[in-house]
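Here the complex is missing one protein chain, while the rest keep their positions.
Should a chain be cited, it is by its letter among A, B, C and D, assigned in written order, with residues numbered from 1 in that chain.
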Amino acid sequence: MAVTTQPFEQPDTLAKTHTALQHLAAGNSGASDLLGEKLILNMGPSHPATHGVLRLVLEMDGEIITKATPDVGYLHRGDEKIAENMTYNQFVPYTDRLDYLAPLANNVAYAMAVEKLMGWELPQRGQAIRVICCELARISSHLLGLGAFAMDTGAMTVFLYTFTEREKIYNLCEVISGARFTTSYTRIGGMTRDLNEAFFPMAHKFLEEFIPSLDEVDALLSRNRIFVDRTKDVGIITKQDAISFGLTGPNLRGSGIDHDLRKKHPYLGYEKYDFDVPIGSAGDCYDRYLCRVEEMRQSVKILKQAIEKLPDGPITVSDPKNLPPPKTTVMTKMEELIHHFILHTEGLNAPPGEVYFGAENPKGELGFYISSKGGGVPHRLKIRAPSFVNLSILPKILPGHMMSDVVAILGSLDFVMGESDR
Amino acid sequence: MDFINDIPWLLIAASVAKTLFLIFLIVLPIVSYTVYAERRVSALIQDRLGPNRTGFPTSLLGFHKDLQLFLGGLGQPVADAVKFLLKEEFTPGHVNKFYFWLAPVLAMVPALSTLAVLPFGNYMFGQKMVVADVNVGILYVFAIASIGVYGIVLAGWSSNSKYPFLGGIRATSQMISYELSLGLSAVPVLMIIGNLNLSDAIQYQIDNGWLLLPFTDGKLTLRELLLWIPVGISFIVFTISMFAETNRLPFDLPESETELVAGYHTEYSSMKFALFFLGEYAAMIAGSSVIVVLFLGGWHLPFLPINTLESSTTPAGMALGLIHISVFFAKVIALLIFFIWVRWTLPRFRFDQLMKLGWLYLFEIALVNIFITAAILALVK
Amino acid sequence: MSTEVPLLNVQIDGVWLQFPKGTKVIDACSQAGKFIPRYCYHPKLSIPGNCRMCLIEMGMPKMTPDRKPVLGADGRPEIGWIPRPQISCAQDIAEGMGVRTNSPMVQECRKGVMEFLLINHPLDCPICDQAGECRLQEFSVEYGNASSRFLERKVKKPKNVELGPRVTLDAERCVLCSRCIRFMKEVAKDDVLGFVDRGGFSTIACHPDKTLESNYSLNTVDICPVGALTSTDFRFKMRVWFLKETKSIDVNDGLGCNILIGSREGKIYRITPRENNDVNGNWIPDSHRLNFKYIQAENRLAHPTVAGNEAHWKVAIAEATASLKGAGKLALVLSARLTNEEIYLAKRLASALGITVMDVVPRVGEPDGILIPADRNPNTTGAQTLGVTGKTPGARLKEIQDGIRKGTIGGLLCLGEDLLECGFTHDDLVKLKSLVASSILPNATTAAAHVVLPGAAFAEKRGSMVNIRGRLQRLNKAVEPAASARDDWEFLADLLAAAGATHALTSIEDVFRSMAQDEHAFAGLNLGKIGDLGLQLLPEVAGVNV
Amino acid sequence: MAYTVRRPNLTFWEKIYLPNIVAGLAITFKHLRKMLQGETKVVMQYPEEKWDAHLPEYYRGAPTLVTDEHGRERCVSCQLCEFICPPRAITITPGELASDSKFAKVEKAPKAFEIDMSRCIYCGLCEEVCPEQAIYLRKDYAVTGENRADMVHHKDKLYELGGTMPGLVHKWNPEK
Partner (left out) sequence: MSPILFWLFTALMLAFGVSVILNRNPVASALSLVASFLCLSALFVGLDAFFIGVIQVLVYAGAVMVLFLFIIMLLDLRAEHRRHFNRLVLVGGSLVSAGFVIALLQVLSVFPAGAKPFPALGVARLDDVRQVGITLFTRFNLPFQTVGVLILVAAVGVIVLSRRELK
């Protein structure tokens, strides 16, 4: 060991937290004298209702929240920086780990963004397969959102019922991509493989069985007064707030705003499918819950159409200079072997420029902004994580609610810290 | 020193024997297997399997395989107990040590004490199957139950931590509030029975049919038919209040794990936690027993002969006595499973909704119910 | 001074530009930002024009009957395009010339050439060391077809042929560009390579009874655009895309060839020349480029030792100073392989310890007339500039030796040298009251030394050196020093502090800054200003031609 | 078309909790009954029952190395997988085949090939880039070890897991 090494000084995090809390308390202590002492409650980063590592610093008067400060970043892995250090295709597995409840949809959103940069449009079959991926992911994510929401309000069994359904979706994922959870299914310009024949009967079976299961969950919750009391008129997000805080996805639509990128800016040929966008009226937890349930029904509708009308043809774009050739030719032909090597080591030859592509993901608009200086590696990649944006509304809506409402609101916002912190 | 001779040694010996029998041979096994049932039933409700493997580790003794009983997993309570005993007994540095240690005891003791006045059988060995057959049995139950809150409050307070503290406060207000509707909803029953003694309550139901199922004595009079309404209401309110008193979902706010992590026992581990755990389930058993005694005829089963004090020493009487005890606990277990079943079906109340329900609805309903009962009793002789 | 070269107007892809007369079309295009693929063309070699990769469409001004160029609407000459593609490497620019580097015909030509070149190429990318820096790969992706039409059998040629002790040939991969042949003939002046056989069977081979053993043979590997010639030393060691390339200079002789150190995760895999036309051109002797193995040698000095026992740096520094101070009159022997910064610090240390007798150890060899000069120390000029040695390096060593033998010199500080190699005997060393030595590898001096301070090798440190032609060049750090070994300047600064001198040196930049203040030769400079290619510090000394 | 979701207004009966609670209990009881009667089968008794039969051919389990029909190791240590691996789980030390080896034409083979399974994310990129069809993600998902060192699969282990796989590779075909 070199002697010049300084001893590493441990930051006194406990003391820092303490000072921070004191400042926090001091900032709002004006009117609090009459009402007595306020309780600062540190909810998370390790708490069952924070769905990961969200930390909420709650200032409470009894059980009533007077101030809430979300603190994110405990799951920060520097994905955006990582992306700058690898080729476009290499980053696909990282997108699995953003919203890890809907990896298929993340894969698609990312691939679409890069394809937009490349100016590619997928052939019909590829697009339809991606629609199937997106909608499966939507159902899967909403199921978990629903189950976790129910669990937060105490109904543990619903969680398990939705998980049972999710397992079936995982089986489908497995057939689609070869992995259940971290699918890494898309590649820039296509997919790793075409849909297997085994997929279709399984998918049909799932779609048949899914609606009755969903009805069951519906029956357990939707008209149960305990649940309704817990969610109705709780965590109301007004239209104005929803827009000004940049909410997207079911949380935005729950507030009664008809905004769905699949309708407003159709991609992947979503305009060809017959489906409706459910929106809420009051913007409370109950509306967000109902919207998710309805969206799942709509997704089933889309899935049925997509699977039924799945066109034939290639699934990848045709650009041999930028798309690695099929393995069979790599093994036998020189040019293909060279292209394979170069495309994997140097990445595709993207033009310089900037693109943003936002996809309607289960949690909201997952956007990838790519600034390219040309070549196979993004110069800068920014992820617009819907969970992160959706969480920003917490300080606005939490005050005035009770401790128990916090978990209900968190559950109804359905966020994923992997995406928020990215 | 003649007062030593005054001590009723026989009574004490019998009471001790009955207590030991009740606690160690019946209640604690039921408690541990209720925990198992909780896990197993919840699993089955949720399309899972639950603990179905823990057999007895005969492989430790050199056998090739562990002994799996027919259901599998029956060794789970034993494994749980061993785990609780062997886990590190951790006391956080910031707690108030004495009360931190006292709290689990205070949670466990009242729950078990309640059982003292519950007649869990008829006669055996020439003894009435109740530890203390006091006149004010039902009041005693309420009194002891109201002491039970101390354990939780102290746990919440002495942990010197915010989540347990909130849990403790919730528990206090919840239990005090629901004691009212609990007590009031029992009043109509007591009015009908006309006695506070729980043995007499059972005797009344043997004579007139179970309160909730008045036809069990073979006949149904108009009075019974009319009384069915207040008794039914009583039963519902009493059961709901019992859920609240025992902190079971949908009233498990003091320990709701998604909000308060684990409420008052967040900071507890190992055996101290186990005591809370056991106390909670023992309270469930006590509560179910009270319901059984008050509404479901206690140890009585229609069409089953009833043994007497005299016959209880004969083999036939003994057998009958055992059957009575079994009937009692069968009813209790059925109620416990109902408790479990409800827990895995419903969401949880919010705190203000819970208080509102208790004070605005259950309390009033119980109160009005008393008048209805009184009216019926006065009108129909 | 050269005479004024007239500028000529050339139209490249529609844009009129001016280039000095005599520029090759291929270079003109490169300067215009239009890269033209090439295999056989190398600016430092003669032009055979045999790879046909640099085909372009070319035109000359249309002429009126009176030999005047026809002017277009913009006042520029109109160009009459030649219908046949031309090779751009063998063509000098001419006034009014037009070049199309990316017209359909050019693209088509390149595709065709690429396809031809790849017809017989084996499927070797996975094992070929060139993959990653292979022109075939690059140009195939950039200019060639994406798919192969070839179904027939490929021509088999010899593989894994040892052309010489350091170069291995894979004839199947060769595109017959003849760069290696020309290099050996024109630069290395050792004409051993040539083509044998005909047509598709044509291969590179050594002349009978000869092998490719010139000290410059590995340069053929560098200039080989494909993976045909590979370095036997680097063969199959590491893929080039993993290598971190650090720009540095060679320290094996006074020239200080510019090099790239290829390392991965703290291990050096190869050294390749870096183009610097003021120093070494594009070449470097094999002996120099392969001389890096000692850095990762098993017997590297890993820890400071005091009296043969491993000691903590703090202890070793304190012990070194104490023993030197208690040894009476002292002397300093430095190595001219140290950087300027280290020599400067040693000088300061000498004055702090009251040393007046000091010198560097000279190292002289036979110059080879190409790149290796007689002086085999990389920083003799630096040592002279800093004043630790005189016009004749090593002149005072004798004085030191005598002092030791007479007993007037009781302590010796030896930095980076083995005293036994410069006339000292083992008895001399034993006689010393105190001997403090720094080194990279163990040697007789470190064995006899009281305190041994392990230093950093050239690839492990930053610093500057002045080459025999007075050019200041920079060393950069490619890997971390082994085990507890430290950058020399660090322990020299520590010794300085222990000797009682105050200083505020916390980084190599500080040392250079301090040196720039104290030594007028370096005034106004810092490490950053030196740049990758170095700068002329002293008036240019006529040196070796490249 | 957007449509507003219907917010059910609770009837009186629903407001007094009990009917919906009973309905809920009925649903949960249905599940209980079906479980007891063995009609639902959701979970598996893991070590005895396995999902393996359902795994598709291309299931992405543990990465392994395969040998070809002649027992030659496919891998030529081109290190593309090492390069592409997003979590940098693969470490290859390239080596040279002895010239008297049966497969000397290929010249190159890995001296050491290590996959750190505690880093591997099973993304399958290694299989995708391998130009020799040497690395395959097999159906091996239960990768365990008692310490970090155990979790590093060395070459022998990788070949043992991978087994033999016929393929298309022309590399060691002396005619190609």
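Side notes on the structure shown:
Definition applied: contacts are C-beta pairs under 8 Å (C-beta built on N, C-alpha and C of every residue); 3 or more make two chains touch, one makes a residue touch a chain.
Small disclaimer: the values here were computed from a predicted structure and weren't measured.
Of the chains displayed, those contacted by the omitted chain across the entire assembly are B. From the options B:N135, B:S270 or B:S326, the residue with contact to the chain not on display is B:N135. Which of B:A143, B:I337, B:M355 or B:I370 touches the hidden chain is settled by the complete complex: it is B:A143.
Per the touch definition above, the residue from B:S32, B:T172, B:N208 or B:S234 contacting the chain not shown is B:T172.
Where chain B meets the missing chain, the touching residues are 3, 6-7, 99, 134-136, 139-140, 142-147, 149-150, 153-154, 156-157, 165, 168-169, 172-173, 175-176, 179, 196-197.
Definition applied: only the chains that are shown with their structure count from here on.
For the pair chain A and chain D, the distance between C-alpha centroids works out to 23 Å.
Chain centres here are Cα averages; for chain B and chain C they lie 87 Å apart.
Averaged C-alpha coordinates put the centre of chain B at 50 Å from the centre of chain D. Taken residue by residue, chain C touches two or more other chains at 123, 125-126, 131, 241, whereas all remaining positions touch fewer.
Among all residues of chain D, those that touch two or more other chains are 21, 24, 27-28, 31, 42, 80, 83, 131-132, 170-171, 176. Residues of chain D that touch chain A in their complex: 1-8, 10, 14-17, 20-21, 23-24, 27-28, 31, 42, 54-56, 58-60, 80, 83-84, 86, 121-125, 128-129, 131-133, 137, 167-171, 176. Note for the complex: chain B touches chain D at residues 41, 44-49, 236, 341-342, 344-346. Interface of chain A with chain C (complex): residues 1-4, 320-321, 325, 329, 331-343, 345, 349.
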